[in-house]
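What you see is the complex with one protein chain gone and the rest in place.
First chain written, first letter: the chains are A, B and C, and each begins at residue 1.
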Amino acid sequence: MTHTTATHPTPTWEGIKTVKFAMWLFLASEIMFFTGLIVAYIALRYSTPNWPVVRDILNVPLVALNTFILIISSVTMVTAYDRVEHGDHKGFPNFLLATAVLGLIFLSIQAIEWTALMGEGVLPATSIFGATFFTLTGFHGLHVTGGVIWVLWATRKAFRGGYHHDHLGVELVGLYWHFVDLVWIILFTIIYLI
Amino acid sequence: MATNTREKRRPYLPVFGALAVLTAVEVGVASLGLEQGIRIFLLLSLAAVKASLVALFYMHLRYDHRILAVIGGFPLLLVVFLLLILMVDRPG
Amino acid sequence: MHSAEGELSFWRKYVFSTDHKVIGKQFLFSSLFFFIVGGLLALLIRTQLAWPWEEIPVVGPLIYGEESGNILLPERYPALVTMHGTIMIFFFIIPILSGAFGNFLIPLMIGAKDMAFPRVNMISYWVMVPAFLVMVASFFVEGGTAAAGWTSYVPLSARPDMIPGSGLGQTLWIVSLLLVGTSSTMGAINYVTTIVTLRAKGMQMFRLPLTIWALFITAILVLLATPVLTSGLLLLLLDRTIGTHFFLPDGGGQVLLWQHLFWFYSHPAVYIMILPAMGMASDIISCFARKPLFGYRPMVFSIMGIAGLGFIVWGHHMFQSGMNPVLGITFMTSTMMIALPSAIKTFNWLATLWRGQLHLTAPMLNALAFVSTFVIGGLSGIYSAATPVDIFIHDTYWIVGHIHYVLFGGSLFGVFAAIQYWFPKMFGRTMSDRWGKVHFALTFVTFNCVFFPMFILGERGMPRRLADPYNYNFLASLQPLNQFMTVSAYALALSQIILFANFFVSLYRGRAAVANPWLANTLEWTTSSPPPLENFHTAPVVHRGPYEYSSPEVSEDWLPQDRVLGGAAAD
Partner (left out) sequence: MGGSLPQVSTFAGPIDSLYNVILIVTGVAFVLVEGILIVFLLRYRRRPGQKAAYVHGSRQIELAWTVGTGFMLFLLAIYQYRSWIDAKLNLPDESQAQVVRVSSNQFEWNAIYPGADRQLDTADDIKAPINVLHFPLDRPVVIHLESVDVLHSFFVPALRIKQDAVPGRPGRLWFQATQAGEYEVACAELCGLGHYRMRAFVTIEPQAEFETWLAEVAARQQ
């Protein structure tokens, strides 16, 4: 069963590719994982009397820019998928590469933000604000990191023509990438704006 | 449904436009100095719209089998319930 | 994996196998091993409760060692309880139900060649192994194993200065459970995908055996509940390692937050620990009553009901925790209602027996014991669901009695039944029915002698996790009863040796099994015992539901799911 994908058509059920079905199950569990963290954050925030004024501590414009970058990376990702779906096997790897690069830029800006905050003495151990902030953005960042690695791996495969017969792999990495983007949309709002 | 022979292109760029504009609106709303309750309500609604756009279009839930939307949507019920309980149970 | 069986190396065949049957057996053997470990810890607990602080002849010096004067030290008792609970739940009952039987049975009963993702399946076992190792290692670190209870309530579990086991041992406990969670989540994704997408032709969802329905819903519970525990565990880990204060009030954290996150997982988890057993008992009861399962659809819907309600009752563990008492009302109401689907299941099991032809084999006896003791356990849960009564019985032996009636009396009797029922299919040999009955009789009697008195202790107010209850005047008179329970526990443990002996002797010497020794209907019995590498010689086609026993259409009293009747297949 292990190497059947090369020779057999991708298994499907009612038109859904089995792996994609499983991917969504995985995403459901990821939703619950972030639920745990987010709910903890909200509960702690609303029981902490002197929660800092977020705008004064966090660099909202910079992170708004970062949010924008992540959204663009979703566009490049979805374009890659759109291209490969329509048989443009030459062009689409570039879009995957662009996605990975944008992901890296996102991470770098986040690293800058983190360093700046730590420089001001906001640390995970110093306050509940710091703890929740670094935990939420940190676990999201880890997901982005994982995503970047996956996208880079897919890019390499794409440049080598690995998706000529079957572009399911692009769809999967896309789903993951968009999910991570989606989580950031929520996090950006509840951490930086509210 | 999602096959190589699909004719119509999907509205990926308009959705991007919407996401970009909504992000800008969010940042604007946040700095407007509205009353706390209204502000939170607006911001959460905007975030929900953005998240739905990503899920529906970029993650193809709009075009795919309904079961995938159920898988992705069901956990949200649990989220709401957990959040509700924790809000009622906050100390002080 | 289209190569013939013989070509696989030893490693690929038995160790890093991707065959669901081998992985199921790996889970089976490791969880049975941990059943013994957890059971032996229980015996140490019981010994302490009968004769507190006395030196145990022979064994004492071996376990507790010279430096503690050969006796149990006060700080070790919570560690024993913690490890007993943790091991029994996370290393025994969950892996044996979902891991062993889930793996072995799902592809066979739905008529598939293997799981949807055999390699993920293999990894999900090999993620368990480091979990085992880390937990075992924690016995040997400075301060010993985790000692904050299997619930690891904060701040005890977050502050190393509060109890010796809250040092490295607690950290390892967290790491181990993170691995267990990863493993179960991988398994759950695999099970759901397999059951949804790989069913044989004709196997509609409402033709699935209840075992599969139960495992399916269980997998969904695992999928949605486990990640919340994971996030909670990670926060706890951060509190312990990098000095955050999520759960530490001194730094602005919230103590009850941990309990919410923990029980949001762990209440659904108690149904993760019972639903598969319920499903398997349903199949076994129907088979040995030679009668269709009464109310197939209500049975399926009640599994769903239990799972759905299971997500909104977690607060019943927190009635006395200082949680907002208004929530007590909400949670009490939902908890009362969750008894309803269980009641429906109980009544349907009874109705299945009604006008049946009961074959009282060892698996059947264990399945019936499952019904009768689960009912006791379930009914005892009603007392704690009643918030005012729970004021008194919370954290007393009433709860310990409840735990063991549902987990031992329910899940474990289900496991005993399942082991003996599917043994022929797993190993191609038959276990002795006579010894099975001896084991059953002894276990049933001693089980009740150990655990029923717990309700008496609870009703007298004896708190749990208490190393020496007789310190208290109001409990001093309970020592003889505790001694009786302890002696019964020894007998219960000895009775398990019969099971193990029967199991291992049959493994090598048992009578060779035919394909369908119980004359059962479900698909796993249509292939040889044990099944070949990809399960079925020809892909099965299903024509009817799993419970067509005593059908008037045929002269025998069974009618396999895949049999073609007459000229036109009745589809």
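Note that a contact is a pair of C-beta atoms (placed from the backbone, for glycine too) under 8 Å apart; a residue touches a chain by one contact, two chains touch by 3 or more.
Everything quoted here is computed from the prediction, not taken from an experiment.
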* Structure fact -> Across C:16, C:51 or C:383, the one contacting the chain not displayed is C:383
* Structure fact -> From C:164, C:232 or C:540, the answer for touching the chain not displayed is C:164
* Asked: Of C:70, C:320 or C:430, which one is in contact with the hidden chain?
  -> C:320
* From the list C:375, C:454 or C:542, which touches the chain that is not on show? -> C:375
* Residues from chain C at the interface with the omitted partner, ascending -> 73-75, 77-78, 81, 147-149, 153-156, 159, 162-164, 249-250, 253-256, 289-298, 320-322, 325-326, 328-329, 332-333, 336-337, 339-340, 343-344, 346-348, 350-351, 353-360, 368, 371-372, 375-376, 379-380, 382-383, 386-389, 391-392, 394-396, 456, 459-461, 463, 465-469, 471-474, 477, 547, 549-552, 557
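By our rule, only the chains that are shown with their structure count from here on.
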* With contacts defined as at the top, give the pair, A-C or B-C, that has more of them. => A-C
* Between chain A and chain B, what is the separation of their C-alpha centroids in Å? -> 15
* What whole-number Å value describes the gap between the mean CA coordinates of chain A and chain C? -> 36
* Structure fact -> Note: chain C sits from chain B at a C-alpha centroid distance in Å of 38
* **Sequence positions of chain B contacting 2 or more other chains** => 74-75, 78, 82, 86, 91
* **Multi-partner residues of chain C (at least 2 other chains)** => 224, 228, 254, 257, 260, 264
* To do: Spell out the part of chain A that touches chain B in their complex, as residue ranges.
  => 14-16, 20-21, 24-25, 27-28, 31-32, 35, 39, 42-43, 46-47, 49, 55, 60-61, 64, 67-68, 71-72, 74-75, 77-79, 82, 85-87, 174-175, 178-179, 181-182, 185-186, 188-190, 192-194
* Can you list the residues on chain C that touch chain B in the complex? -> 224, 228, 254, 256-257, 260, 264, 311-312, 315, 323-324, 326-327, 330
* **In the complex, chain A residues that touch chain C** => 1-3, 11-13, 18, 21-22, 25-26, 28-37, 39-40, 43-44, 47-48, 124-125, 127-128, 130-132, 135, 139
